[in-house]
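Have a look at the structure below, then the notes.
Only a single protein chain was left out; the remaining protein chains are all shown in position.
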Amino acid sequence: MEELIEKLKKEIISTLNLTDISPEGIDIDAPLVGEGLGLDSIDTLELLVLLEKEYGVTVPDVNVGRKVFSSVRALAQYIQENRPKD
Amino acid sequence: MPYLPVIGLGAVSSAGYGVKKAYAAVADGAGCLTSLSVFDSGLKQVPLCGQVPEKPEIRLGAEVPDATTGFALWAAKEALIDITDLKGLRLGVVLATTVAGMTRSELFFRELRDKPEFVRHAGVFLAHHEPTATTGVVARQVGALGFHTLSTACSTGLHAVGMAKRLIEQGVYDVCLAVGSDALSILTVRGFASLMLIDFDGCKPFDKRRVGISLGEGAGALLLASPEAAAKLGREAVGYVAGWGASADCHHMTAPHPEGRGARMAVEKALAEAALAPSDIGLIAAHGTATPDNDVSEIKAMRAVFEKLPPFCSMKGTLGHTLAASGTLEAVCALRALRDGVIPATAGFEELDEAIGAAPSGRATAELRFVLKTSFGFGGNNAAVVLAKERRL
Partner (left out) sequence: MKYLPILSAAMVEPARESAWADEVPAKMKRRDPRIWQLAMVAANRAIQAASVRPKSIVAGTALGALDETRGYLDGVFKDGFGSPRNFIASVHNSMAGKLAVEFGIDGPNLTVCEGQNSFASCLVAASVLDSGDFPALVLVVDENIELLRRIVPHLSNQCREFLSETWSEAAVAFVAGAPGPKSAPCLAALGPRRSEGVEPCALCAQLASELGLDASIVAPLSRTSDSFVKPAVCACERYTSSQKGDHLIGSYSPTADAAALVLLCV
C-alpha cells in the first residue's frame, strides 16, 4: 500500500504537471479537489485517464468519483480494491 | 429594427439530405441515431450518433475536400436553390464550424506519429485543415463576394445567424448565408468521451435518467436578405430573424453556470432586439444536450426570464448534437415548425426530472408567432436567436 501511494504521488505530479510540488509535499489525507492540492474538475478527468491507463480501474459514476478523489489515500485504496487481479 | 427576411433554407442531417427530411424527423421525434460506423472510434463501446446516411460527394456529384465542407456546400446550395442569377447583389457567407477539415488532418497525425517521414504528405492532407478553407470553398461555389468563419463550438451556428443579420443591416452584404457545419471526427467523439459527457445508448434530453450527449453531424443553412434584395430576387420570406443575443458565463470551461446566468443574458438581449416580451414566445427550441448539467441550468435560466415557461423541445434526440451546425440546423427546423404551428416532439425523453420540474411538451399544434432558439456552448459561450413568422409586430 505504501509503495502504491508513493508511486501514485509521482504519477499525479507528472500527469498534472505539478512542477512546483514534490512527492514529500503531498499530504495523503488532504482533499485533492478545491483545497488541498487544489485540483479542478478537468484535473480529475485526467486522473480518471491515469487510473484506467495505469491500473485498469474505472469509476462508474460521479458519486463514487467524489469518494475516490477525496484524498491520495482514498485513491490508493480504491485502486487496491478494484484493480484486475493478474 | 424590422425583422430580417430568411429567403432560403438548407439542411443535411441524420435524417438525410434536405430540409423536408430533417423537419419531418424532428417534428415526429423520430429515432435517427445509429451505431457509429463512419469510422472506428477505438472506443470499447460504440456510441449512438446522428450520422448523415450518405456521403456528401455522392449527393453533390463531385469530390469534396472533407465531409464538413461537403455538408456545408450541400446545405448552402439548397438554401440558394433556384437563385441562378444574383442580379448584382452582394452575397456573403458566415460559416460556423468546430471540426472543419480535421477529419482529414487527424488521419495525417495518426500516420505521422509512427512515421515521421509521412510529413511529406502534409500538403495533401492539411490543405483544408483551416476552418477558413471550408468557408473559402463554399464562398467560391456560391459566388459569394466575401465571408467570415466563426468557431465557438456549440453556439457558433446562432452567432453566424446573428452576424449575417448585422452584416446585411450594416450594408456590407445584400444577402448573406449563415451556414453551420460539422462532421463526426475521431477528435470530437473521443474528446467528448474523455470528458465523460457521452451517453453511448442515445441521449435523453431533460430526462431524469440522462447522462450525456449523442454527437451528430450535418449542416444547416439560412439565407438572409434585406427586404429589397428579397424583392429583387423574387423570393418570399420563409420566416424572419428578429433578434440575436450573445454572452459568456465566465464560469467554467466545460460546464454551464449553475444558475444559467449567461444564458439568461443572451436570451434577454435577443428579446430586446426583437422588441418582444417573454410572453410573446410560443416555443423554445432548446439547446437540450442531455448532459446532467446543461438541461437543469438551461431551464433554470429560462424560468428567470419567463414568468410562465413556454412549451419547449430538444431536437438532439433525433439529430444528435451537431456542434457548430446545431444552431443553424435546429433554427431551420424551428422555422418550419413556426410556419406550420407545430411544437416538435423530443426524442429520447420519457421521465420527468423533478430537479428540472418541467418536461418537454411532446408533439403538439399551437398558434406560433415567435420561437426562441438557444445554444449554450463550450467555454460558457451563449447564443440566442428569436425567429418570427411575420415581418413585424
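So that you can tell them apart, the chains are marked A and B in the order they are listed, and the count of residues begins at 1 in each.
Here is the rule we go by: contacts are C-beta pairs under 8 Å (C-beta built on N, C-alpha and C of every residue); 3 or more make two chains touch, one makes a residue touch a chain.
Not measured: the values here are computed from a predicted model.
Interface note for the absent chain: among B:Gln45, B:Thr84, B:Gln170 or B:Thr365, the touching residue is B:Gln170.
Across B:Gly61, B:Gly88 or B:Gly123, the residue that sits in touch with the chain not pictured is B:Gly123. Checked against the full complex, the one of B:Ser247, B:Thr318, B:Thr346 or B:Ser361 touching the unshown chain is B:Ser247. Only one of B:Leu60, B:Leu145, B:Leu352 or B:Ala366 touches the absent chain when the whole complex is considered: B:Leu145. Looking at B:Met265, B:Ile281 or B:Leu368, the residue that reaches the missing chain in the full complex is B:Met265. One chain is missing from the display, and on chain A it is touched by residues 16-20, 42-43, 45-46, 49, 52-53.
Within the complete assembly, residues 42, 98, 100, 102, 106, 109-110, 113, 119-123, 126-133, 135-136, 139-140, 144-153, 156, 159, 162-163, 166-167, 170, 172, 186-187, 190-192, 194-195, 246-254, 261-262, 265, 269, 377-381 of chain B touch the chain that is not shown.
By our rule, only the chains that are shown with their structure count from here on.
Centres computed as Cα averages put chain A at a distance of 38 Å from chain B. Across the complex, chain B meets chain A through its residues 194-196, 252-255. The touching residues of chain A, when paired with chain B in their complex, are 41-42, 45, 48-49.
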